[in-house]
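Attaching a single structure in C-alpha cells format; questions to follow.
All protein chains but one are shown at their positions in the complex.
For chain A:
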Amino acid sequence: MTTKQLHKTTESQSKLKEFKALGFIIVVLFPALCVAAIGGYGLIIWLIQAMGGIVPH
C-alpha cells in the first residue's frame, strides 16, 4: 500500500466518521433529548397538579 493510498483511506474513513456523527446527533440524539425535555416538562406540570397546585394556562 502506498502512502498516497493510505492517506486516502484515512481521509475517507474520517469523512465517514463525520457523516456518522452528524447523522447520530441530528437524527437520533437531539430529537430524543427534545422529546425527553418536553416529556419532563409535562411530567413536572402533572406532578404539580397532582400535588394540588394550580398551573396557569
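The working rule: contacts are C-beta pairs under 8 Å (C-beta built on N, C-alpha and C of every residue); 3 or more make two chains touch, one makes a residue touch a chain; residues count from 1.
What we mean here is this: contacts and distances are computed from a predicted model.
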Omitted chain, identified by the protein name its UniProt record gives, among "Cytochrome c-type protein", "4Fe-4S dicluster domain-containing protein", "ABC transporter permease" or "MrpA C-terminal/MbhD domain-containing protein": "Cytochrome c-type protein"
Interface with the undisplayed chain - residues on chain A: 11, 14-15, 17-22, 24-27, 30-31, 34-35, 38-39, 41-46, 49, 54-55, 57
